[in-house]
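For this depiction, one protein chain was excluded, whereas all remaining protein chains were kept in their positions.
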Amino acid sequence: MDLEKLRETAAEVVAREDVKYLIGWKNGSYGYRVAPAFIEDAEGAAELIFSPLCISNLSTYLTLVEKLPLPRGQEPDTRKIALMVKGCDSRAVTQLLVEKGIERDGVVVIGCPCPGMIDYDLLAEKYPETEGLSEVKWTDDGFLVIRDGEETNVTRDELLAEKCRLCRYPNPLISDIMLGEPVETWEPAEDKGVEEVDKKDVNGRWAYWEEQFSNCIRCYSCRNVCPLCYCQDCILDRLNPTWVNRAVNFSENTAFNIARAFHLAGRCIECGECERVCPANIPLGRLNRKMAREVRDKYGFEPGLDPEAEPFQASYKPDDPEDFIL
Amino acid sequence: MSAMLLNKEKWPDFVGKLTGKQLWAPQIKDEQLRFAPVAEGEEPALDYKNTRVPPKNVVFPQTETLFRFQVDGEEVDEPKLDEEVVLLGVRPCDARSMVIVDKLFSWDYDDPYYARRRELVTMVGLACSEPGLNCFCPSVGGGPASTEGLDLLMVDLGENYLLEAITEKGEALINETKELLEETRDANLEQKEKVINEAAQKIKRSIDPEGIPVGLPGLWEDSLWQRVSASCLGCGTCTFLCPTCHCFDIQDETEGFESRRCRTWDSCMFEEYTLHTSGHNPRPSRLERTRNRINHKYNYYVDKFDVIACVGCGRCINLCPVNIDIVEILKQVKEAL
Amino acid sequence: MTDKPKVGVYICHCGINISSTVDVEAVEEFALKLPSVKVARTYSYMCSDPGQALIKEDIKEQGLNRIVVASCSPRMHEPTFRKAIQEAGLNPYFLEMANIREQCSWVHEETEEATAKAKKLITASVAKVRLLEALEAKEVDAEPAALVIGAGIAGIQAALDIADAGFKTYLVEKTPSVGGRMAQLDKTFPTLDCSACILTPKMVDCASHPNIELLSYSEVEEIGGYIGNFDVKVRKKARYVDFDKCTGCGECAAECRVANRIPNEFDQGMGKRSAIYLPFPQAVPAKYTIDPENCLYLSKGKCGKSPKCQDVCGAEAINFEQEDEIVEFKVGAIIVATGFDPFDASRKPEYGYDDYPNVITGMEMERLVSASGPTGGKVMISNGEEEIEPKEIAFIKCVGSRDESVGNEYCSRVCCMYTAKQAHLIRDKLPDANIRIYYMDVRAFGKGYEEFYDRVRRENVRYIRGNPSEIFKRGNKLVVKAENTLTSTPVEDEVDMVVLGVGLEPRAEMRKVMDLLRLSQSPDKFFLEAHPKLRPVDTATDGVFLAGCCQGPKDIPDTVAQAKGAASSALIPLARGKVTIDAQVAEVNEATCRGCGFCVEICPYTAIEMTTVNRFGHEVEVARVNEALCKGCGSCSAACLSDSIQPKSFRDRQILPQIAALGVLK
Partner (left out) sequence: MSANNEPNIVAFLCNWCSYAGADLAGTSRVHYPSNVQVIRVMCTGRVNPLYVMNALQQGADGVLVSGCHPGDCHYMEGNYYARRRLGMLKDLMEFVGVDPRRFHMSWVSASEGHKWKEVVEKTVEDAREAGSFEGFRRRQIDW
C-alpha cells in the first residue's frame, strides 16, 4: 500500500469536523512492535503505517472506549470515529452493526485490502527482535524483513499468520474509503489446528484442553481484545449469580473458556486476536474456529457479512439440525 | 556465609536432594517456561531468560482458600500450611520483588497466609547472564546478581555453579548438600564478577527514576495519561505477570451449601477494580487505571515503603498485546516533569 | 431488604401414595438440617384443610417466610398452596414445590432410592426458595371496547353480542359490505333456510346498533399494545362516494360507461357489475363504491367528457378527490373473524376447471341456484357451444380437501352437506336430471345432517364411491372418469355439468393479520388456537380471540357458536374493566443491557422493545419488557449474553443454586 496515500487520506479524514479521531497502526516502541494509534491531526497521520505487522484488529476500540458519566448539561461528543480495517476486521464492524454495538453513521471505515499478516512469534523466533525498530514489507511472493539495516527476503509461507492462511475475506467487506486496489483472494488452507484436536478421541481432546486451560491465568485479555465481547458487565465477572468463580483452577478456567467460546458462536469473525494476545499461549482460535465451522456447515450461517442479517443466536430455522435429539 | 561450587555434572544429584521437599523450578511445559513443581527425575530448565509468569504464586497463590464454612453455619475451617518449598532458579528480579511485597503484607496488618508461606519457602536464585530485551533491573535498584530476597544465589560459571549462601536458610541448604559441593577458589569469584558485569552490559533499556516519584503527583492531570492509556485493553496481563503486583480480591464461593472464602489476584487494570457497590467507580476508565498502575509503582509505594514497586523484569513490556511499554511511559513522565 | 430466609418444609404422605415408597420421616429429619430450614413436618394430606392449616399456623407462629411443599406435581397444587400461604400473610410466590409423587414415589420402587431422590429434590427446592422474590400480580384498566376483524356471520354475531352487552364495538370489514361468505349462499343445510333471509336482519342490526361502529371497506393497518389496551389504526379506503350523501339509489351504476362489463365478485365472477357498484342488492351499508381499478376516470383520468356517475347523482355524492382516511381508537379485546377462501379449483387441473365452462365450483353453484344470482335462479350452463339446461349433473367432493397432493390433509367439514344440499336444490329445479355424487366418505355429523343426507339419497341422487381421476371432453359432453371403489369397476360417465365440491382454505391474505396480531398457524395453515380442546377460541396473544373459519373449516352453526364463545371471552376483560398481568414476567437490568436487541428478535410476543435511556448523559438503547405482553417463557434470557433480562421466579440466580444443590448431594 502507498503509505503517502494512506497518510494523506487519514489527514483529510481527521480534518473533518464530524470526525473525532482515527484509529490506525503505527510503529511500536522497539523491534517488530506495532501499536494502535489514535490520530487527531495531520501530524499524527504522518505516523500511520500499514505493514505485514499490523495484525491487530482495531475495531475493538469502537466499543472499548468508556462512556464516562457526563457533568449535568454537557452534551456527549457524538463525532464519528474513523477506523482502519483489514478484511477480517471489517467483519467485526459489520457484526457490531448487526448487534447494534455501533451505529453506521458513527464510524468512518477505511478499508485496507490485506495481502496477509505475519505471525509475530514465528518472525521473532527466526529473526530475533532487536532493540531498534525493524520494518517488514510485502514483496511479490513474501516479505522483506529489514532489521538493523539488514534486509532479508522471506517467503510468504514461512511467516504467514495462521488466521491469514485460513482467510477467505482479505478485502474489507464494508468501508467508506478504500485504500488501494482489492487483493486477489487465495485458496484458504486446511485448518490443521482444529483438525489436530478434532481427530483425537473425546478423552484425548479433554486431556488436550485440560493442559491448555490449566495454563490460563484469567487475565481476560482474550475477552477484552475481542471486538465482539463488548458487554458493559460481562457475565464472567458477575457475582450474583456466579457463573464462573474467580478462583483460577482448571475447572473454573475451563468453564470460563467454554462460556467465552459459546458466547462467540455464530458471532466470531475469526480475527484471531484472542489467540494472539493470550499470554499463556492457549490456542483459543481453535475453539472459535471450530464453532464458526459448525455454524457455517450445519446452519449455513456466517457472521459479519451482512449488516442486515438476523443475529445467529437470536434466530432459528425450523429445519435446523436435530440429529442430536433423542 | 559460605560460597561453594557445584559441578554441573552433579546437578542432577543436587536437584534430586531437593526433590525430597516441595521443589519448584522453571520447566518447559506446553512449549513455555514456567515455574512448576519438579517431580523426581525431572530437570529444571535454567538455560532460559525468565519465566513468563513470575513465581509469586508460590507465596501468594493466584487463588487461596482462607477458610471454609457451611451456608447458614457458624463454624469455619482453616487450611493448614506446613509444607516447606524450595524455589529453585528464581531470577534476582523476582526474588527482589518478594522483599518489596513483604512490606505491604506486613505493614498495618500481618497477613498470616502470606507470612506463613514466606516462612516456608527457601529461595535459590540464579544470576542472569543473558538478560532479556526488555530487562531494566539496574534502573530500579536491582541487578543481574542482586541477592535481595534470596537465601542462596547461584551463578553460572560454565562448568560449575557458584553457590553463595545469603541467609541461614541458604546456609542450611548448602549444609544439606555439602557432599556434592566443592570449595571455591578466588578465580571463581573473579569469574563471577566477570559474568555479572558482562550481563549488566547486555542490558539495553534503562530509565533514570530520579525525580519520578516526587514528580508524579504534579502530572495528575497531564495529557500523557490519555496518550498512554488510549490503546490499553484493560486486561490483566501486565499486572498478573508483574512480580510486584499484589492486589487481591476476596470472594465467598458457594457450591450448594458449601462455601469457602478465598482470595484471588486482582488487577488494577480491570474495569471492576475499585468499583463500588453503588455503581460509582473512582477509576472509571483505562486512563485512571493506567495512571494508577504507574503511580502505585513509582509514587505511592515509594511514599509508603521507600522503594519502587517495580523490579525492571520487563514482563509487562514483553507481553502487552498492544505495546504499552512502561519504559516509554516513564520517559514521557520524565519529559513532562 | 428482605428478611433472612426461614424455610418451612412440608412433606406430604399423600395417604400412602408417597409414604409407602418414600421414608417421609427420614426426609423430614434430613430437611431439618438444611440451611435456613426452621421447620419440617410430614402430614397425611398437605392439600387438605388441616394440612394447609398446619402451614399457615407455622408461618404465623414460627415466623416462616419461605415454604417448600414436597408433595405432588406443582402442575396440580401450586395454586392451592400459593393461596394458602397468601392467606397466612406471605407473598404467594415464596413457595417452591418438590414433586415427590409423580416424579418420585410413583416411579421408583425401592424405598432407599426414592427416599434419596426425595431428599435431593427437597434440597434443590430449599436452595431455590431461599432466593425467591416477592411478586405482585398487577392490574391495569381495560378499555371497554372491542374490535372485530371481518364482518361475515362470525364477525357480525360476535360484534352483536359484545354490543348487546353494552360495549362499544368496532367492526372492520375489508369489502364494501358486511355479510361475508354466508351472504353468497342460497339455502343453508339441513334446514334449507334462505341464507339471505336469516342473515340480512343481522347485517342491518349491526349497521344500526348504537354500540357498533361499522368500518366497511376498511382494513386494519396497525395494532399495538396488549390485552385491555390495544391501539388500533384502521385505514378507511376511499369509496369516492360521499358516504353520508349517497342514497343508494343506483342511478350511477346504471349510467356507468363500463356498466355490466366487470365481473361481479359477489357472483363469483359469473355476473357483471359497473365500476361504481353495490356488491349485492341487500348490501350493508347500502352505499355505492367506485372500484378505482376499473373506473375509467380514476384509472385513465378520463371518462368521456365527464364521468356519467357524477352527472346523474342528484345527491352530488361522487367525489373523485376523496382519500383514504386513518381512524385510530383503543380497544380492550380483539376478535379475528377473517373467514376462509374457497379452494382454487385450478390447482386440480385434472378436473378441467380452467378448461371447461361447465365445470364449476360449489360456490358458483350457490350463485347459480340463487334467485338473486346471475341467472335469476335458473340452472343454465354453457357447454362451450351453447347455454343448456343440464340433464346429467355430477358432483365431486373433497376437491382440495383430504388431499395431500395440494397440501390440505384436513376435511373441510361442509362439502358433504353443501353438495347434498345443492343436489337437493337441483332436484327441486330439474326433477328429471340425473344427479351423481362422487365421494370418498360421507361425513354427516351435525344435528339433522344424517337425516338430510338420507333424504337426498332418497331423492334419486346417486352416490358413487370413488374420486374421479380425470374430466375430459367428448363431443359436447364432459366425461367423468372414476373408479367405483365399492364395485371395483371403472366408470366413465358423460355429463353436462360438473360441480366441484371445493373445500375451505385459509385466506390468502391472512399473513397480514398474523403479523398484526402475532398469531401463529396450525399445520393446516389456519390460525392456531391457544389449546385445541380447552382454549379453542383463545390465541397465544392474550385478548385476541378467534371466531369462524379463520381458525378452521366450520359450518354456520359452529361458526355462530364459536363467535358467541369468542364474544363472551372478549367480554371478560371488558366487563371486569381490568386485566391481571402475570407476575412471573421478564425484567431487564437496564444498567447492564448492552442494547443488542437479541431478546427483541426472539420474543414471540413482541413483548420487548428497545428504548432510549439516558445513562449519565449518554443516550443508549436498552431493552424494555412490556409486562402485559410477556408470558415469562424466558427464551430471551437464555440468549442474553450479558444476562440482563431475567424471568422472575426463574432467574439464573434462582436456578443455578438449584443445579448446585442437585450436584452436591451424593
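Going by the order they are written in, the chains are A, B and C; count residues from 1 in each one.
Rule of thumb we're sticking to: a residue touches a chain if its C-beta (ideal position, glycine included) is under 8 Å from a C-beta of that chain, and two chains touch if they have at least 3 such contacts.
What you see is a predicted model, and the numbers here were worked out from it, not measured in a lab.
Of the chains on view, those touched by the hidden chain across the whole complex are A, B, C. Between the chain not shown and the residues C:103, C:568 or C:589, the one that touches is C:103. Screening C:411, C:628 or C:656 against the full complex identifies C:656 as the residue touching the chain left out.
Touch with the chain that is not drawn comes from one residue among A:66, A:237 or A:294, which is A:294. Against the chain not shown here, chain B presents residues 61, 63-65, 68, 255-256, 258, 260, 262.
Taking the whole complex into account, chain C touches the unshown chain at residues 73-76, 99, 101-104, 106-110, 113-114, 116-117, 120-121, 124, 520, 523, 540, 584, 602, 604-605, 631-635, 637-639, 647, 650, 652, 655-656, 658-660, 662-664, 666.
What chain A contributes to its contact with the hidden chain is residues 197-198, 200, 202-210, 243, 245, 247, 249-252, 254-255, 257-259, 261-262, 265-266, 287, 290-291, 294-295, 298-299, 313, 315-318, 320-322, 324-326.
Just so it is clear, only the chains that are shown with their structure count from here on.
Think of the whole protein's Cα atoms as having one middle point; the chain whose own Cα middle lies nearest to it is A. For this pair, chain A with chain B, the centres built from the Cα atoms lie 31 Å apart. Annotation for chain C: residues touching 2 or more other chains are 591, 657. Residue numbers of chain B whose C-beta contacts span two or more other chains: 254. Here chain A touches chain B in the complex through residues 28-31, 33-36, 38, 56, 60-61, 64, 66, 68-69, 129-131, 211-212, 215, 217-221, 223-225, 237, 239, 242, 245-249, 273, 276-277, 279-281, going by the rule given at the top. By the touch rule above, chain B contacts chain C in their complex via residues 70-73, 254-258, 279. The part of chain B that touches chain A in the complex is made up of residues 29-32, 34, 52-53, 62-63, 133-134, 204-205, 230-231, 233-237, 240-241, 249, 251, 253-254, 262, 264-265, 267, 270-272, 284-286, 317, 319, 321-325, 327-328.
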